[in-house]
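Just dropping this structure here.
Every protein chain except one is present and positioned as in the full complex.
We call the chains A and B, going by the order they appear; numbering starts again at 1 in every chain.
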Amino acid sequence: MKKFLSGNEAFAEGIRLARPAIISAYPITPQTIVVERLSEMVECGSLRSEFIHVESEHSALSCAMGASAAGVRAFTATSSQGLLYMAECLYYASGGRFPIVMMNANRSTALPWNIYGDQRDSISQLDSGWIQAYAENAQESLDLALMSYYIAEKTSTPFMVNLDGFVLTHTYEEVDIPDEEQADKFLPPYETDNKLDLDDPKNMAFSAGPDYNYIFKFKEHQALLNAKKIIKKAEKDFAEIFGRKYSGLIENYKTEDAEFILITIGSIAGLCRKTVDKLRAEGRKVGVVRLRYLRPFPTAELVGSVKNAKAVGVPEKDISFGNEGTVFTNVNSALFQGKIAIPSYNFIGGLGGKNISHEDIENIFDLIENGAERVNFIGIEVE
Amino acid sequence: MKPYLREKTSFSFAEVPSDTSFEAGYLVSKNAGWRSIRPVIDIEKCVGCMQCYLYCPDGVISIENNKAVIDYDFCKGCGICKKICKINAIEMEAEKK
Partner (left out) sequence: MSVTANNLCRDEFFYGHKACAGCGGSLAVRNALKVLGKNAVAVLPAGCMSAVGFNFPQLCFANNAIISTFAGTASMLTGIEAGFRARGIKDFTAVGFAGDGGTADIGIQALSGAIDRNDNILYICYDNEAYMNTGIQKSGLTPFGAKTTTTPAGKNIHGNIRPKKNMFEIAAAHNIPYAATATVGYMTDFLNKVEKASKIKGTKYIHVIAPCPTGWGIPVSDTVEISREIVDCGLWYLAEYENGEFTLDHDPKEFTSVSDHLKKQGRFRHLTDEDIQIIIQSRDAKWEKIRRDWRK
(Lines give C-alpha, C1' and ligand atoms only; values in the text may rest on other atoms or scores of the structure.)
Protein backbone atom coordinates (compact mmCIF):
# COMPACT_ATOMS: atom_id res chain seq x y z
CA MET A 1 0.00 0.00 0.00
CA LYS A 2 1.35 3.44 -0.93
CA LYS A 3 0.95 6.43 1.35
CA PHE A 4 2.32 9.91 1.67
CA LEU A 5 4.28 9.84 4.94
CA SER A 6 6.94 11.78 6.83
CA GLY A 7 10.10 10.01 7.96
CA ASN A 8 8.75 9.71 11.49
CA GLU A 9 5.44 8.30 10.26
CA ALA A 10 7.15 5.87 7.92
CA PHE A 11 9.30 4.69 10.80
CA ALA A 12 6.23 4.22 12.98
CA GLU A 13 4.70 2.06 10.22
CA GLY A 14 7.83 -0.07 10.20
CA ILE A 15 7.65 -0.49 13.97
CA ARG A 16 3.97 -1.45 13.72
CA LEU A 17 4.99 -4.24 11.37
CA ALA A 18 7.81 -5.32 13.70
CA ARG A 19 5.29 -5.76 16.55
CA PRO A 20 7.33 -4.84 19.63
CA ALA A 21 5.58 -5.97 22.84
CA ILE A 22 6.73 -2.88 24.71
CA ILE A 23 7.23 0.71 23.62
CA SER A 24 8.66 3.03 26.25
CA ALA A 25 9.38 6.57 25.24
CA TYR A 26 9.63 10.13 26.43
CA PRO A 27 8.79 13.03 24.13
CA ILE A 28 11.41 15.26 22.55
CA THR A 29 11.32 17.32 19.37
CA PRO A 30 11.69 16.21 16.57
CA GLN A 31 11.05 12.60 17.63
CA THR A 32 7.52 13.18 18.91
CA ILE A 33 5.57 12.28 15.77
CA VAL A 34 6.85 8.70 15.79
CA VAL A 35 5.65 8.08 19.37
CA GLU A 36 2.37 9.89 18.72
CA ARG A 37 1.65 7.68 15.71
CA LEU A 38 2.60 4.56 17.67
CA SER A 39 0.28 5.63 20.50
CA GLU A 40 -2.54 6.02 17.99
CA MET A 41 -1.81 2.58 16.56
CA VAL A 42 -1.95 1.07 20.05
CA GLU A 43 -5.19 2.93 20.73
CA CYS A 44 -6.91 1.78 17.55
CA GLY A 45 -5.63 -1.76 17.93
CA SER A 46 -3.53 -1.92 14.76
CA LEU A 47 -0.53 -2.45 17.04
CA ARG A 48 -0.85 -4.76 20.04
CA SER A 49 1.92 -3.26 22.16
CA GLU A 50 1.98 -1.77 25.62
CA PHE A 51 2.94 1.90 25.42
CA ILE A 52 4.65 2.89 28.67
CA HIS A 53 4.70 6.59 29.49
CA VAL A 54 8.04 6.82 31.22
CA GLU A 55 9.26 9.86 33.08
CA SER A 56 12.61 10.33 31.31
CA GLU A 57 14.77 9.03 28.49
CA HIS A 58 16.92 7.21 31.04
CA SER A 59 13.82 5.39 32.19
CA ALA A 60 12.72 4.84 28.57
CA LEU A 61 15.78 2.74 27.82
CA SER A 62 15.96 1.22 31.31
CA CYS A 63 12.36 0.07 30.89
CA ALA A 64 13.10 -1.25 27.40
CA MET A 65 16.02 -3.21 28.87
CA GLY A 66 13.69 -4.65 31.51
CA ALA A 67 11.30 -5.75 28.78
CA SER A 68 14.14 -7.21 26.72
CA ALA A 69 15.44 -9.04 29.82
CA ALA A 70 11.90 -10.39 30.21
CA GLY A 71 12.30 -11.84 26.71
CA VAL A 72 10.18 -9.54 24.57
CA ARG A 73 10.81 -7.12 21.72
CA ALA A 74 11.14 -3.51 22.86
CA PHE A 75 11.25 -0.14 21.13
CA THR A 76 12.15 3.39 22.13
CA ALA A 77 12.83 6.64 20.32
CA THR A 78 14.62 9.82 21.24
CA SER A 79 16.77 12.70 20.04
CA SER A 80 19.59 15.01 21.07
CA GLN A 81 19.51 15.81 24.81
CA GLY A 82 17.36 12.75 25.36
CA LEU A 83 19.96 10.50 23.77
CA LEU A 84 22.63 12.07 25.95
CA TYR A 85 20.44 11.72 29.06
CA MET A 86 20.03 8.00 28.43
CA ALA A 87 23.70 7.53 27.52
CA GLU A 88 24.43 5.33 30.54
CA CYS A 89 21.73 2.94 29.40
CA LEU A 90 23.14 2.76 25.86
CA TYR A 91 26.29 1.09 27.15
CA TYR A 92 24.24 -1.06 29.52
CA ALA A 93 21.99 -2.33 26.73
CA SER A 94 24.89 -3.27 24.47
CA GLY A 95 26.85 -4.90 27.32
CA GLY A 96 23.74 -6.86 28.28
CA ARG A 97 23.31 -7.82 24.61
CA PHE A 98 19.70 -6.63 24.57
CA PRO A 99 18.53 -6.28 20.93
CA ILE A 100 16.49 -3.15 21.48
CA VAL A 101 15.74 -0.86 18.55
CA MET A 102 15.79 2.89 18.97
CA MET A 103 14.98 5.61 16.50
CA ASN A 104 17.04 8.72 17.00
CA ALA A 105 15.94 11.94 15.33
CA ASN A 106 19.29 13.59 14.74
CA ARG A 107 19.32 17.00 16.38
CA SER A 108 21.85 19.50 17.62
CA THR A 109 22.88 19.37 21.28
CA ALA A 110 22.83 22.32 23.69
CA LEU A 111 24.34 24.83 24.35
CA PRO A 112 23.23 27.03 22.65
CA TRP A 113 19.81 25.40 22.56
CA ASN A 114 18.69 24.40 19.10
CA ILE A 115 16.08 21.95 17.88
CA TYR A 116 17.31 21.56 14.31
CA GLY A 117 19.26 18.81 12.72
CA ASP A 118 22.88 17.89 12.99
CA GLN A 119 24.46 14.59 13.85
CA ARG A 120 26.52 15.37 16.90
CA ASP A 121 24.05 13.53 19.18
CA SER A 122 24.37 10.05 17.71
CA ILE A 123 27.98 10.37 16.60
CA SER A 124 28.94 11.15 20.20
CA GLN A 125 27.65 7.66 21.02
CA LEU A 126 29.54 5.68 18.38
CA ASP A 127 31.51 3.89 21.11
CA SER A 128 28.42 2.76 23.00
CA GLY A 129 28.27 -0.65 21.29
CA TRP A 130 25.14 -0.04 19.21
CA ILE A 131 24.76 -0.70 15.53
CA GLN A 132 24.23 2.73 13.96
CA ALA A 133 22.44 3.21 10.65
CA TYR A 134 21.57 6.50 8.94
CA ALA A 135 18.48 6.65 6.75
CA GLU A 136 18.29 8.91 3.74
CA ASN A 137 14.57 8.94 3.00
CA ALA A 138 11.21 7.90 4.40
CA GLN A 139 11.08 4.57 2.57
CA GLU A 140 14.49 3.60 3.85
CA SER A 141 13.35 4.66 7.35
CA LEU A 142 10.43 2.24 7.25
CA ASP A 143 12.55 -0.54 5.83
CA LEU A 144 15.27 0.00 8.41
CA ALA A 145 12.69 -0.16 11.20
CA LEU A 146 11.91 -3.70 10.09
CA MET A 147 15.43 -4.73 9.21
CA SER A 148 16.87 -3.34 12.44
CA TYR A 149 15.07 -5.95 14.55
CA TYR A 150 16.18 -8.73 12.24
CA ILE A 151 19.81 -7.61 12.54
CA ALA A 152 19.69 -6.70 16.25
CA GLU A 153 18.17 -10.02 17.26
CA LYS A 154 20.53 -12.11 15.12
CA THR A 155 23.56 -10.33 16.59
CA SER A 156 22.18 -9.74 20.12
CA THR A 157 23.16 -6.11 19.68
CA PRO A 158 21.01 -3.00 20.09
CA PHE A 159 20.31 -0.98 16.97
CA MET A 160 20.00 2.79 16.57
CA VAL A 161 18.38 4.07 13.39
CA ASN A 162 19.12 7.73 12.77
CA LEU A 163 16.84 10.06 10.84
CA ASP A 164 17.91 13.63 10.15
CA GLY A 165 15.80 15.90 12.33
CA PHE A 166 13.07 17.76 10.36
CA VAL A 167 14.82 17.28 7.00
CA LEU A 168 13.83 13.63 7.12
CA THR A 169 11.59 13.21 10.18
CA HIS A 170 9.12 15.88 9.02
CA THR A 171 9.39 15.68 5.23
CA TYR A 172 6.63 13.86 3.34
CA GLU A 173 7.28 11.38 0.55
CA GLU A 174 5.45 8.54 -1.07
CA VAL A 175 6.19 5.37 0.89
CA ASP A 176 5.32 1.78 0.11
CA ILE A 177 3.99 0.07 3.26
CA PRO A 178 4.41 -3.71 3.21
CA ASP A 179 1.53 -5.85 4.38
CA GLU A 180 1.62 -7.63 7.72
CA GLU A 181 1.90 -11.16 6.31
CA GLN A 182 5.02 -10.22 4.39
CA ALA A 183 6.48 -8.50 7.44
CA ASP A 184 5.81 -11.54 9.62
CA LYS A 185 7.52 -13.73 7.05
CA PHE A 186 10.58 -11.49 7.15
CA LEU A 187 10.68 -10.99 10.92
CA PRO A 188 9.63 -13.99 13.03
CA PRO A 189 8.69 -13.54 16.72
CA TYR A 190 11.60 -12.84 19.06
CA GLU A 191 13.13 -15.89 20.75
CA THR A 192 16.07 -15.69 23.14
CA ASP A 193 17.80 -17.44 26.03
CA ASN A 194 19.07 -14.07 27.27
CA LYS A 195 16.05 -13.65 29.50
CA LEU A 196 14.69 -14.04 32.99
CA ASP A 197 12.85 -17.34 33.02
CA LEU A 198 10.77 -18.86 35.81
CA ASP A 199 11.52 -22.39 34.57
CA ASP A 200 15.24 -21.76 34.20
CA PRO A 201 16.14 -18.90 36.56
CA LYS A 202 18.94 -16.55 35.58
CA ASN A 203 21.11 -13.98 37.27
CA MET A 204 21.58 -11.22 34.73
CA ALA A 205 23.46 -8.00 34.10
CA PHE A 206 26.09 -9.11 36.57
CA SER A 207 29.58 -7.85 37.40
CA ALA A 208 32.66 -9.45 35.90
CA GLY A 209 36.10 -8.73 37.30
CA PRO A 210 39.39 -8.40 35.43
CA ASP A 211 39.60 -12.17 34.80
CA TYR A 212 36.47 -12.21 32.67
CA ASN A 213 35.46 -8.66 31.83
CA TYR A 214 37.68 -8.36 28.75
CA ILE A 215 36.23 -11.57 27.33
CA PHE A 216 32.70 -10.18 27.48
CA LYS A 217 33.91 -7.00 25.80
CA PHE A 218 35.79 -8.90 23.09
CA LYS A 219 32.68 -10.95 22.31
CA GLU A 220 30.64 -7.76 22.09
CA HIS A 221 33.12 -6.38 19.56
CA GLN A 222 33.03 -9.59 17.54
CA ALA A 223 29.24 -9.44 17.44
CA LEU A 224 29.35 -5.94 15.97
CA LEU A 225 31.85 -7.00 13.34
CA ASN A 226 29.71 -10.03 12.58
CA ALA A 227 26.78 -7.69 12.01
CA LYS A 228 28.30 -6.90 8.59
CA LYS A 229 27.39 -10.38 7.40
CA ILE A 230 23.99 -10.29 9.06
CA ILE A 231 23.19 -6.96 7.41
CA LYS A 232 23.88 -8.51 4.00
CA LYS A 233 21.68 -11.47 4.82
CA ALA A 234 18.91 -9.22 6.08
CA GLU A 235 18.95 -7.22 2.86
CA LYS A 236 18.94 -10.37 0.75
CA ASP A 237 15.91 -11.76 2.61
CA PHE A 238 14.27 -8.34 2.50
CA ALA A 239 14.72 -8.05 -1.26
CA GLU A 240 13.27 -11.52 -1.78
CA ILE A 241 10.13 -10.75 0.22
CA PHE A 242 9.54 -7.06 -0.48
CA GLY A 243 11.40 -6.56 -3.76
CA ARG A 244 13.36 -3.55 -2.55
CA LYS A 245 17.13 -3.83 -2.66
CA TYR A 246 19.67 -2.16 -0.41
CA SER A 247 23.37 -2.00 -0.97
CA GLY A 248 24.76 -3.00 2.42
CA LEU A 249 26.92 -0.81 4.60
CA ILE A 250 27.49 1.80 1.91
CA GLU A 251 25.77 3.12 -1.19
CA ASN A 252 27.92 4.18 -4.13
CA TYR A 253 26.86 6.73 -6.70
CA LYS A 254 28.94 7.05 -9.85
CA THR A 255 32.10 6.16 -7.98
CA GLU A 256 33.43 3.58 -10.42
CA ASP A 257 35.51 5.93 -12.55
CA ALA A 258 35.32 8.91 -10.18
CA GLU A 259 38.46 10.87 -9.41
CA PHE A 260 36.89 13.01 -6.71
CA ILE A 261 34.51 11.46 -4.25
CA LEU A 262 32.43 12.79 -1.38
CA ILE A 263 31.77 10.48 1.55
CA THR A 264 28.78 11.37 3.67
CA ILE A 265 25.84 10.15 5.80
CA GLY A 266 22.11 10.73 5.99
CA SER A 267 19.79 12.88 3.96
CA ILE A 268 22.48 15.20 2.57
CA ALA A 269 23.45 12.39 0.19
CA GLY A 270 20.60 13.30 -2.16
CA LEU A 271 21.94 16.82 -2.57
CA CYS A 272 25.41 15.42 -3.22
CA ARG A 273 24.07 13.08 -5.93
CA LYS A 274 22.29 15.93 -7.68
CA THR A 275 25.48 17.94 -7.64
CA VAL A 276 27.35 14.96 -9.05
CA ASP A 277 24.84 14.76 -11.92
CA LYS A 278 25.35 18.43 -12.70
CA LEU A 279 29.14 18.20 -12.59
CA ARG A 280 29.13 14.95 -14.59
CA ALA A 281 27.18 16.79 -17.28
CA GLU A 282 30.05 19.27 -17.31
CA GLY A 283 32.47 16.37 -17.83
CA ARG A 284 33.88 16.10 -14.32
CA LYS A 285 34.58 12.66 -12.87
CA VAL A 286 32.91 12.89 -9.50
CA GLY A 287 30.95 10.53 -7.26
CA VAL A 288 29.40 10.05 -3.83
CA VAL A 289 29.61 7.33 -1.20
CA ARG A 290 26.83 7.31 1.36
CA LEU A 291 27.78 5.48 4.54
CA ARG A 292 24.54 3.74 5.52
CA TYR A 293 26.14 2.41 8.67
CA LEU A 294 28.75 3.99 10.94
CA ARG A 295 28.85 0.96 13.28
CA PRO A 296 29.99 -1.50 12.23
CA PHE A 297 32.20 0.79 10.16
CA PRO A 298 32.35 -0.17 6.45
CA THR A 299 36.13 -0.10 6.14
CA ALA A 300 36.58 -2.66 3.36
CA GLU A 301 33.59 -1.42 1.37
CA LEU A 302 34.77 2.16 1.53
CA VAL A 303 38.28 1.21 0.49
CA GLY A 304 36.82 -0.62 -2.51
CA SER A 305 34.87 2.46 -3.59
CA VAL A 306 37.60 5.09 -3.33
CA LYS A 307 40.74 3.13 -4.18
CA ASN A 308 41.10 4.74 -7.63
CA ALA A 309 40.12 8.26 -6.57
CA LYS A 310 42.53 11.19 -6.56
CA ALA A 311 41.05 12.86 -3.47
CA VAL A 312 38.07 12.52 -1.16
CA GLY A 313 36.01 14.98 0.85
CA VAL A 314 33.92 14.29 3.91
CA PRO A 315 31.09 16.76 4.50
CA GLU A 316 29.49 16.04 7.89
CA LYS A 317 27.16 17.66 10.41
CA ASP A 318 29.39 16.86 13.31
CA ILE A 319 32.61 17.92 14.98
CA SER A 320 34.75 16.47 17.71
CA PHE A 321 35.88 19.74 19.25
CA GLY A 322 39.63 20.12 19.36
CA ASN A 323 40.10 17.58 16.59
CA GLU A 324 37.96 17.21 13.45
CA GLY A 325 34.73 15.62 12.27
CA THR A 326 34.42 12.08 13.62
CA VAL A 327 33.18 10.62 10.33
CA PHE A 328 36.34 12.09 8.78
CA THR A 329 38.52 10.42 11.44
CA ASN A 330 36.85 7.09 10.72
CA VAL A 331 37.21 7.55 6.96
CA ASN A 332 40.92 8.35 7.29
CA SER A 333 41.43 5.24 9.37
CA ALA A 334 39.85 3.19 6.57
CA LEU A 335 42.02 4.89 3.93
CA PHE A 336 45.09 4.13 5.99
CA GLN A 337 44.08 0.50 6.44
CA GLY A 338 43.50 0.25 2.67
CA LYS A 339 46.91 1.85 1.98
CA ILE A 340 45.21 4.58 -0.01
CA ALA A 341 47.52 7.57 0.13
CA ILE A 342 45.34 10.29 -1.35
CA PRO A 343 44.42 13.70 0.06
CA SER A 344 41.32 13.79 2.23
CA TYR A 345 39.44 16.87 3.33
CA ASN A 346 36.83 17.48 5.97
CA PHE A 347 33.91 19.89 5.56
CA ILE A 348 32.04 20.65 8.75
CA GLY A 349 28.61 22.10 8.07
CA GLY A 350 24.95 22.02 8.87
CA LEU A 351 25.49 22.41 12.61
CA GLY A 352 22.31 23.50 14.40
CA GLY A 353 20.34 23.03 11.17
CA LYS A 354 22.30 25.50 9.03
CA ASN A 355 21.34 24.83 5.44
CA ILE A 356 23.87 23.19 3.15
CA SER A 357 23.21 24.28 -0.44
CA HIS A 358 23.83 22.85 -3.85
CA GLU A 359 26.48 25.58 -4.29
CA ASP A 360 28.17 24.51 -1.07
CA ILE A 361 28.54 20.96 -2.38
CA GLU A 362 29.78 22.20 -5.74
CA ASN A 363 32.30 24.35 -3.91
CA ILE A 364 33.43 21.32 -1.89
CA PHE A 365 34.10 19.42 -5.12
CA ASP A 366 36.18 22.38 -6.37
CA LEU A 367 38.14 22.47 -3.14
CA ILE A 368 39.02 18.76 -3.08
CA GLU A 369 40.04 18.97 -6.72
CA ASN A 370 42.25 22.02 -6.19
CA GLY A 371 43.38 21.45 -2.61
CA ALA A 372 42.07 22.90 0.62
CA GLU A 373 42.67 23.00 4.33
CA ARG A 374 42.50 19.60 6.00
CA VAL A 375 39.44 20.68 8.01
CA ASN A 376 37.10 23.29 6.53
CA PHE A 377 33.94 24.91 7.82
CA ILE A 378 31.15 25.42 5.34
CA GLY A 379 29.99 29.01 5.33
CA ILE A 380 32.54 30.35 7.80
CA GLU A 381 35.04 32.92 6.60
CA VAL A 382 37.46 33.81 9.36
CA GLU A 383 38.76 37.35 8.87
CA MET B 1 16.19 -24.57 46.72
CA LYS B 2 19.34 -22.64 47.44
CA PRO B 3 22.43 -21.40 45.60
CA TYR B 4 25.11 -24.07 45.93
CA LEU B 5 28.78 -24.70 45.27
CA ARG B 6 29.61 -26.01 41.81
CA GLU B 7 32.51 -28.10 40.67
CA LYS B 8 33.28 -25.94 37.70
CA THR B 9 34.76 -22.71 39.03
CA SER B 10 36.55 -21.19 36.07
CA PHE B 11 35.62 -20.64 32.46
CA SER B 12 37.57 -20.60 29.23
CA PHE B 13 37.11 -17.98 26.53
CA ALA B 14 34.61 -20.18 24.70
CA GLU B 15 32.70 -21.00 27.89
CA VAL B 16 32.21 -17.39 29.00
CA PRO B 17 28.69 -16.44 27.95
CA SER B 18 28.31 -13.86 25.20
CA ASP B 19 25.59 -12.08 27.15
CA THR B 20 25.50 -11.18 30.85
CA SER B 21 23.09 -13.97 31.70
CA PHE B 22 23.93 -17.12 33.62
CA GLU B 23 22.44 -19.92 35.68
CA ALA B 24 20.97 -18.53 38.91
CA GLY B 25 22.51 -19.49 42.24
CA TYR B 26 25.90 -20.57 40.90
CA LEU B 27 28.50 -20.49 43.68
CA VAL B 28 32.21 -21.03 43.22
CA SER B 29 33.64 -19.90 46.57
CA LYS B 30 32.88 -20.24 50.27
CA ASN B 31 32.84 -17.50 52.89
CA ALA B 32 34.32 -19.61 55.72
CA GLY B 33 37.66 -17.82 55.64
CA TRP B 34 36.00 -14.58 56.80
CA ARG B 35 35.49 -15.79 60.38
CA SER B 36 37.67 -15.08 63.37
CA ILE B 37 35.03 -16.49 65.70
CA ARG B 38 32.43 -19.16 65.08
CA PRO B 39 29.03 -19.75 66.62
CA VAL B 40 28.68 -23.13 68.27
CA ILE B 41 25.22 -24.45 69.13
CA ASP B 42 24.65 -26.26 72.39
CA ILE B 43 22.34 -28.96 71.10
CA GLU B 44 21.19 -29.81 74.60
CA LYS B 45 19.99 -26.27 75.23
CA CYS B 46 18.60 -25.49 71.75
CA VAL B 47 14.82 -25.63 71.65
CA GLY B 48 14.50 -24.97 67.92
CA CYS B 49 12.76 -21.58 68.38
CA MET B 50 14.14 -20.50 64.98
CA GLN B 51 15.05 -16.96 65.98
CA CYS B 52 18.70 -17.46 64.96
CA TYR B 53 17.47 -18.87 61.64
CA LEU B 54 15.17 -15.90 61.16
CA TYR B 55 17.79 -13.24 61.85
CA CYS B 56 20.87 -14.71 60.16
CA PRO B 57 21.88 -12.27 57.36
CA ASP B 58 23.55 -15.09 55.48
CA GLY B 59 20.81 -17.69 55.86
CA VAL B 60 23.34 -20.26 57.05
CA ILE B 61 21.25 -21.62 59.91
CA SER B 62 18.72 -24.32 59.20
CA ILE B 63 16.55 -26.27 61.63
CA GLU B 64 16.93 -30.01 61.55
CA ASN B 65 15.14 -32.28 64.02
CA ASN B 66 14.09 -29.16 65.89
CA LYS B 67 17.70 -28.06 66.42
CA ALA B 68 19.67 -25.25 64.78
CA VAL B 69 22.42 -26.37 62.39
CA ILE B 70 25.04 -24.03 60.95
CA ASP B 71 26.55 -24.23 57.47
CA TYR B 72 30.12 -23.28 58.32
CA ASP B 73 31.03 -23.01 54.64
CA PHE B 74 29.11 -19.75 54.50
CA CYS B 75 28.87 -18.49 58.10
CA LYS B 76 30.81 -15.22 58.50
CA GLY B 77 30.82 -15.31 62.28
CA CYS B 78 28.91 -12.07 62.85
CA GLY B 79 27.41 -13.31 66.11
CA ILE B 80 23.87 -12.03 65.56
CA CYS B 81 22.64 -15.57 66.33
CA LYS B 82 24.33 -15.56 69.71
CA LYS B 83 22.80 -12.19 70.59
CA ILE B 84 19.35 -13.18 69.46
CA CYS B 85 19.30 -16.50 71.34
CA LYS B 86 17.23 -15.97 74.45
CA ILE B 87 18.33 -19.19 76.10
CA ASN B 88 22.06 -18.74 75.54
CA ALA B 89 22.38 -21.89 73.48
CA ILE B 90 24.99 -20.32 71.18
CA GLU B 91 28.57 -19.49 72.11
CA MET B 92 31.12 -17.75 69.95
CA GLU B 93 34.43 -19.59 69.92
CA ALA B 94 37.73 -18.47 68.45
CA GLU B 95 38.62 -20.03 65.10
CA LYS B 96 41.71 -22.20 65.34
CA LYS B 97 44.39 -20.80 63.07
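In this text, a residue touches a chain if its C-beta (ideal position, glycine included) is under 8 Å from a C-beta of that chain, and two chains touch if they have at least 3 such contacts.
As the structure is a computational prediction, the values presented were derived from the model and not from experiment.
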From A:8, A:62 or A:344, residue that would touch the chain that is not displayed: A:62
Absent-chain contact - pick from A:204, A:241, A:303 or A:375: A:204
Candidates A:89, A:231 or A:249 - the one touching the absent chain: A:89
Contact partner of the left-out chain, one of A:5, A:22 or A:378: A:22
Chain B residues that touch the omitted chain in the full complex: 1-5, 9-11, 20, 22-31, 34, 49-51, 53-59, 62, 74, 76-80, 82-84
Touch list for chain A against the chain that is not drawn: 21-22, 24, 50, 52-56, 58-60, 62-72, 74, 88-89, 92, 196-198, 201-209, 212
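Quick note on the criterion: only the chains that are shown with their structure count from here on.
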Distance between the centres, which are taken as Cα means, of chain B and chain A, whole angstrom: 51
Partner chain B, residues of chain A touching it in the complex: 95-97, 156, 193-195, 200-206, 208, 212, 215-216, 219-220, 223
Complex contact set, residues of chain B against chain A: 11, 13, 16-26
